[in-house]
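The other protein chains are all here in position, but one chain of the complex has been omitted.
As written, the chains take the letters A and B, and residue 1 is the first residue of each chain.
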Amino acid sequence: MSTAVRTINFTLNGTPVTADVKAHHNVVEMLQTQFALTGARESCGQGLCGCCTVLVDGRAVSGCLYLAVFLDGADVVTVESLAASGRLDPVQEAFIECGAFQCGYCTPGFILMAKALLEQTNDPDDEQIRDYLAGNLCRCAAYPEIVNAVKLAARKNKAGSTGSS
Amino acid sequence: MIPFDLVEPTSLTEAIALIDPRDPDVRPIAGGSALMLMMKAGVFRPRRLVSLRKLGDGFARITVTPGGDLKIGAMTPLSAIEHSPEVLRHAPVIARTMRRLSNVRVRNIATVGGALAHADPHMDLPPVLIALDASISVAGRSGERSMAVEDLLTGYYETALAKNELITEVRIPAQAATRAVYFKVTAGSADDWPALGVAVALRAEGATVKSARIVVGAATTKAARLLAAEKALIGQTADDATLKKLADVAADEADILADVRGSASYKRELLRVYAVRAVRAAMQASGAPH
Partner (left out) sequence: MANSNPSAAQAGHQVGRSLPRLEAREKVTGRAEYTHLMQLPGMLHAKIFRSTVAHGRIKSVDTSEARKSPGVYGVYTGDDIRKVIPDPYYGPAFHDQPILAIDKVHFVGEPVAVVLATDPHIADQAVQQIVADYEELPAVFDEVEAAANKVLVHDELKPAGTFADLKHLKGRKGTNIALDFRLRRGDVDKAFISAAQVFEHTFRTQKVLHMALEPYASIADYRDDGVTVHSGAQGPSFVRTEIARLLGWPENRVRVKVPYLGGGYGGKLYIKMEALAVALSMLARRPVKVALTMEEQFYTITKHPSTFRIKSGLDKDGKIVARKCEVWWNGGAYADVGPRVTQKSGFTASGPYDIDNVSIDSYALYTNLTPAGALRGFGIPQLVWAYESHTDMIARALNRDPLEFRKQNLLREGRPQATGTILKDAAIEKVLDRIAERLNWKQQFDHGQGVVRRGRGLAIALKAVISPTTSVAIVNIAGDGSTTLYCGTVDMGQGSDTAMAQMVGEVLDMPAESVRVVPRDTDVTPYDMGTLGSRSLFHMGHAVRLAAEEARDKIAALRRELGEPAGSNAPLGDLFRKKYGMQAGNIVGTGIYKPDYIPPDGSGLTTNATPFWMVAGNGVELEVDTETGLVRITRLINVADVGKPINPKIVETQLSGASLMQLGFSMFEKMHLDGGQITNASLADYKIPGINDVPPVMQNETVDTTQENGPFGAKGVGELATFGVSPAIANAIDDAIGVRLTELPLTAEAVLRALRAKDNKPLGEE
């Protein structure tokens, strides 16, 4: 049985990087053990809770079900990219202003999903927001605040807010 | 998860050659969602995975033939199907079904070929495709063949494919005047797996049903047409008496399984109710008077 290590090259939060991975490693464990990025977390392990959300080539995927080797050549974005310069992204600001989290474990996943949604639809209505986020779970049940946060983020984007530190 | 070998062929022939049909520890991997779940659960312990991701964009295209048939490459992600203008025009029931199919992240990764080959009886897509009379093209060592989706699914997570056969394309014939609906009934949380799925595609002339395909999913070992229920409907008007008979025939005909989502008797009741609601909805979509 081969346990060969493969070298992959990809872009991580805008920076070209390299990683040595085994075929059975998933994206979340690679990000945590090799890049010390813990925003994406494996929780349910079945792609149902969204805590492991990362963006690959602009699309939201479940990192816990995505083999790291498949990232070769891809553009990967994690939640850590959003406030890289120290200024919070409008989505992050909106989550804070609306109190859209409690324990915070699911929050990075929701924030990335919200960003992906707003890229696709810049002024989603309630139904669109709920359908898009239906695959993200929050056991603290901050859902009503999360829906408000997405709407606020849409308004901030429209107003051209560039975030604050 | 146990370590495994990953090979990444760049052609269909190469991929097929790499899968030894006698070796249960070698499997093709498309999007990977279903396979990753099985590997993490320990249900499947691969020695080798044959990735289909580098077989080329040709397998991820959505096209329409001059006759109006929809052709979808097997490696097309479900999200591409969800947002495709061609699908919206030629088979809008698919676009509608996608909105609550699994979740956005799964739809971004799962491929239509992978979904069909996995044959999970709870999925939303297979009953819809069967209702639309869809077929698939399959490539194997001895060449290509095609079959109806309805014949592909043979049992609980079982298909008519040989281990080294790969779905290459899904084909949905032009629907003309046929209108289709899909009802996904979740009995637990709102976004649970369905306790029952009912797909109905029918063509009406005035108030008379000229053709109908009625398909049940999620509550049975595989998505299946309810032929007796179809017979009870074809040639009739969808009045209360016909629909009551339809409900009884459908509930009798389907081979319902109990699970955590409901007992068999309860799901039978759901089928009784939703077979009628689905037919009514399809009739309404057909513009039939009622």
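Here is the rule we use: a residue touches a chain if its C-beta (ideal position, glycine included) is under 8 Å from a C-beta of that chain, and two chains touch if they have at least 3 such contacts.
Just so we're clear, the structure is a prediction, and the values are computed from it rather than from any experiment.
S.K.: For the chain that was dropped from the view, give me its touching partners among the shown chains.
M.R.: In the entire complex, chains touched by the missing one are A, B.
S.K.: Looking at B:63, B:146, B:208 or B:263, which makes contact with the chain not pictured?
M.R.: With B:63, B:146, B:208 or B:263 as choices, the missing chain is touched by B:263.
S.K.: Extract the touching residues of subunit A with respect to the undisplayed chain.
M.R.: Subunit A touches the chain not shown through residues 24, 32-33, 37-41, 43-46, 48-49, 51, 78-80, 82-83, 88, 92, 95-97, 99, 101-108, 111, 130-131, 133-134, 136-147.
S.K.: Determine and list the subunit B residues touching the chain excluded from the picture.
M.R.: 1-3, 42, 185, 187-193, 258, 260, 262-266, 268-270, 273
To be clear about the criterion, only the chains that are shown with their structure count from here on.
S.K.: As a quick test, compute the distance in whole Å between the mean CA positions of subunit A and subunit B.
M.R.: It comes to 29 Å between the two C-alpha centres.
S.K.: Taking the complex as given, what residues does subunit A use to touch subunit B?
M.R.: Per the stated touch rule, the residues are 1-4, 6, 22-24, 26, 45-48, 50, 53, 59-62, 64-67, 69-70, 113, 116, 131-132, 134-136.
S.K.: In the complex, go through subunit B and note every residue touching subunit A.
M.R.: 1-6, 32-33, 36-37, 39-40, 47, 49, 51, 53, 79, 99-100, 102-106, 108-109, 190-191
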